[in-house]
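Before I ask anything, let me first share the structure, which is written out below as structure tokens.
The complex appears here without one of its protein chains, the remainder shown in place.
Read from first to last, the chains carry the letters A and B; within each, the first residue is number 1.
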Amino acid sequence: MTRWAMVADLRRCVGCQTCTASCRQANATPPGVQWRRVLDMEVGEYPAVKRAFVPVGCMHCDDPPCMHVCPSTATKKRADGIVTIDYDLCIGCSYCAVACPYQARYKTDRASFAYGKATASEEQGFDPKRLAVATKCTFCADRIDAGLAKGLKPGIDPEATPACVNSCITQTLSFGDVEDPQSNVSQLLAENQTFRMHEELGTGPGFYYIWDKKVEETPS
Amino acid sequence: MKDNFGVNPWHQTNWDFRAAFNFMFGGAGSGLLLIAAFSGIAGNALRAELLLGMALIGAGLISVWFEIGRPLRALNVGFNPHTSWMTRESYAAGLVFALGLAAVWLASQPLAQAAALAVLMFAYCQGRLLQAAKGIPAWRVPALTWLVFTTALAEGAGLFVALAALFDTPARGALAYFSLALIARALAWSIYRSGVSKTAVRAALAVLERSGKILIQFGTIAPLALLLLGLLAPDVARIALLLAGLAALATGWQFKFVLITRAAYNQGFALPHLPVRGTQ
Partner (left out) sequence: MNAPEKTAALAKSGKRATYCYQCVAGPDLLTVKIVDGVATEVEPNFAACSVHPGGGKVCVKAYGLVQKTYNPNRVLSPMRRTNPKKGRNEDPGFVPISWDEALDTIAAKLRSIMQAGLLDESGYPKVAANFGGGGTPQSYMGTFPAFLAAWGPVDMGFGSGQGVKCTHSEHLYGEFWHRAFTVCPDTPMCNYVISCGANVEASGGVVGVWRHANARERGMKRVQVEPHLSVTGACSAEWVPIRPKTDPAFLYALVHVLLHEAARERLDLPFLKAHTNSPYLVGANGFFLRDAATRKPLLWDLKRKAAVAFDTPGCDPALEGTFSCDAVEIGPDAEVLAQGRLEGSPSFAKLLAHVQPYSPEWAAGICDVPAATMRRIANEFLDHAQVGATIEIEGKTMPYRPVSVALGKTVNNGWGGFECVWARTLLAVLVGGLEVPGGTLGTTVRLNRPLAERLESVTPGPDGFMHYPMNPTDRENWSPRPNIRNAYRSMVPLAANGPWSQALGPTHFSWMFLKETPKGLPTVTLPEVWFVYRTNPAISFWDTKDVSATMARFPFVVAMAYTRDETNHMADILLPDATDLESLQLIRIGGSKYIEQFWEHEGYALRQPVVEAQGEARDFTDIATELARRTGLLEKYNASINHGSAGVPLKGENWDFSLETGSVHGRDAIWNAVCKAASAELTGGKEVHDLAWWKENGLATKPFPHTDWYLFPTLVEQGLRFELPYQERLYRIGKELGNRLHENDMQWWDEQLAEYQTLPVWKDFPGLWEKSLLRMGGKTADFPFWLLTSRSMQYSWGNNVGIQLIKEVADNIAGHRGVIVNAGTAAELGVEDGDTVEIATPLHSVTARAVVRQGIRPDTLLLIGQFSHWVTPFAKDFGVPSMNSLVPMSMALTDATGSGADVVRVSLKRTGGEK
């Protein structure tokens, strides 16, 4: 089986927002709709302060609360772990948005553009199906599927890899199959200490955060 | 405007007063329908109470209909009975309307009682619906289901008592049921309160605390005192009961309005470990 997952190495992220900009463009989302977002977090009090940049978005959970609550079955989970939304089914009730503990879902009721009227590039990417329904990160499923069909490897071949990962200038973001022990992401998880966001909620996010390398075990 | 995406939870913006109305009207309507069906009233009185209960439930659902992005696809709400409490709520509502309208048509108490059983399911679904919203710590507390459920009972009973008091002195049995509903709601609040204090953020707790205080003082103690007063002083019984019923209804509504539109802070983000940047 395949389980696509994202790994973010928090040691590397500098909050440059390149992934956010790239995602906005690749997925033609309207202003303010950031399927891939990077938080600027501050922890502690002066002078003992730490600041961290944390990529977030849809975690493509194993047990997605958004899917369970969805009354229209618009939200589904694929066998490869990607959580999808069928824009033709969604009624735009936003139940999924309040069910998601990661604030990953957006609903835009009216068409909105960078400068009021749609520019040529915005017209090109505009999809009326996305109005007034829930939208979120798709892990660029279209790219993955098209890439796989061409025999490419998601997470390795750019054409089959999510736009945010392709754009990441720090190699913070990696994408791959966690079920494949040889994959890039499995290697990263094996070598490093990780956590998942709000793990206590039992959603089983498909998004891992590296915070340190694994401590090498010393022979006793 | 403050930065949108801080580490700290911010209030959800997905559901506003329109969603709150569903829980307010739906709860009161179901509570009313329930007590009406078992209160022993019959004929047109029963018809009126049933119609009012269904009207309230319908108003709540219409209010939500105005909130959803694709109202023309509203029927898709019924596609996920397997896991979605919203679908189940819609089924329960459908059943309530089918049985309720039949009961009205035939002025049938048994049908009214069947509708009342459906309405119990509806009120329960509303509670579970909120509790399944995992992204909102103030909602996902299991005890919220029973708080929403008992609030529906208390609101409906309050409304029933208030309406009855307008015309006559309500029956003892109804008053006893009303008292029990109030006590059950107060108990549910106290259980919910201890649960929510472990999950919700300070800002949410602060508004819940204020709202809960109103629920207890003006929504439990005051109506119970008024009921007692009604028992001891028959001269003012009707006005006391009217006030008691309205207090129970209004405080339930204010609580649910606050719950949806003021206490619904989201999960925010938190790191169990800070990243290690280079050798320390």
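To be clear about the criterion, a contact is a pair of C-beta atoms (placed from the backbone, for glycine too) under 8 Å apart; a residue touches a chain by one contact, two chains touch by 3 or more.
Just so it is clear, the structure is predicted and the values come from calculations on it, not from any experiment.
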(request) Give me the visible chains that the unshown chain touches, in label order. (result) A, B
(request) Identify the residue among A:111, A:146, A:169 or A:190 that touches the chain left out of the display. (result) A:169
(request) Check the options A:22, A:135, A:174 or A:194 and report the residue that touches the missing chain. (result) A:22
(request) Kindly state which of the options A:6, A:38 or A:141 is in contact with the chain not pictured. (result) A:38
(message) For the chain left out of this view, which of A:120, A:149 or A:215 touches it?
(response) A:120
(message) Can you say which of A:53, A:87, A:139 or A:175 touches the chain missing from this structure?
(response) A:53
(message) Please output the residues of chain B touching the missing chain, sorted low to high.
(response) 1-3, 5, 277-280
(message) Touching residues of chain A against the unshown chain: what are they?
(response) 9, 11-12, 14-18, 20-22, 24-26, 28, 31-32, 34, 37-40, 42, 44-47, 49-53, 114-117, 119-125, 158, 163, 166-172, 213
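Convention: only the chains that are shown with their structure count from here on.
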(message) How many angstrom lie between the centres of chain A and chain B, each centre taken as the mean Cα position?
(response) 36
(message) Looking at the complex, which residues from chain B come into contact with chain A?
(response) 3, 5-7, 12, 14-15, 64, 67-71, 73-74, 76-80, 83-87, 90, 129, 132-136, 139, 264, 266-267, 269-277
(request) State the interface residues of chain A toward chain B in the complex, per the touch definition above. (result) 9-11, 13, 37, 39-43, 50, 52, 54, 56, 65, 67-74, 89-95, 97-103, 107, 109, 131-133, 193, 195, 197-199, 201, 203, 209-213
